[in-house]
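One chain of protein is taken out of this complex; the other chains stay put.
Coming up: chain A.
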Amino acid sequence: MSISTPDVIDLLAGVKPGSALDGVRAQRPQTREQAQQSYLALFQPSDITDVSQEERHAVANFVAGLHRHSDAFEFYAAALEETGDPRLLETLKAEVGAALPAGPYGHYPAGPLTAEDQPGPTFRVSDAGREALGSRLTAAFEHAHLLVFHPRDARPEALQALFDAGWTATGVVTLSQLVSFVAFQVRVIAGLAVLASATKRAAA
């Protein structure tokens, strides 16, 4: 199955075979391979005991939406449509739309950095969203928003909220990796896409 999965970063950054950027990526074969392996470990996992396939795609889709990255959003939405309840995507779009500040913001431990504190919103899923998503995904979306926009506001209580919603310790690790991986992936895609178009412009 994994053999037929295209390289997601190449696909979404528009890296064409034989292009200058393809040559750049080819000089880092391990980076290219392990970024894809990270994706496969999260989205084609050998073990879904702690986090279901639907939950993985829904959270990734939400995180891509929070980054306003339309190609990554569509990519994960297509995967969600295959594995999830079709109404889930509609709920998710409504929640993304309600949750769009600019990051990073948040608070430092009290001290010399307090002057750099930047307050910002703490996201809570709407009542309608909560009903449609259920308690596990509701808690996961609220946690994902914290990680995407204001991770320095994190406290142990945020993890407790996940446990209270039924997440296991292993599930929390996978969820944290998944949100943080998509934050990485979206940035590599965005960065390489800019680099590719800059290279083309310079050559023109």
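Note that in this section a residue touches a chain if its C-beta (ideal position, glycine included) is under 8 Å from a C-beta of that chain, and two chains touch if they have at least 3 such contacts; residues count from 1.
Here is the rule we use: contacts and distances are computed from a predicted model.
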Would you mind picking the UniProt name of the chain not drawn here, from "ABC-2 type transport system ATP-binding protein", "Transcriptional regulator", "1-acyl-sn-glycerol-3-phosphate acyltransferase" or "Alkylhydroperoxidase domain protein"?
"Alkylhydroperoxidase domain protein"
What residues on chain A make contact with the chain left out of this view?
20-21, 24-25, 27-28, 30-31, 34-35, 37-38, 40-42, 45-46, 66-69, 102-104, 106, 108-113, 116, 143, 146-149, 151-152, 154, 156-160, 163, 168-170, 172-174, 176-177, 179-181, 183-188, 190-192, 194-195, 197-199, 201
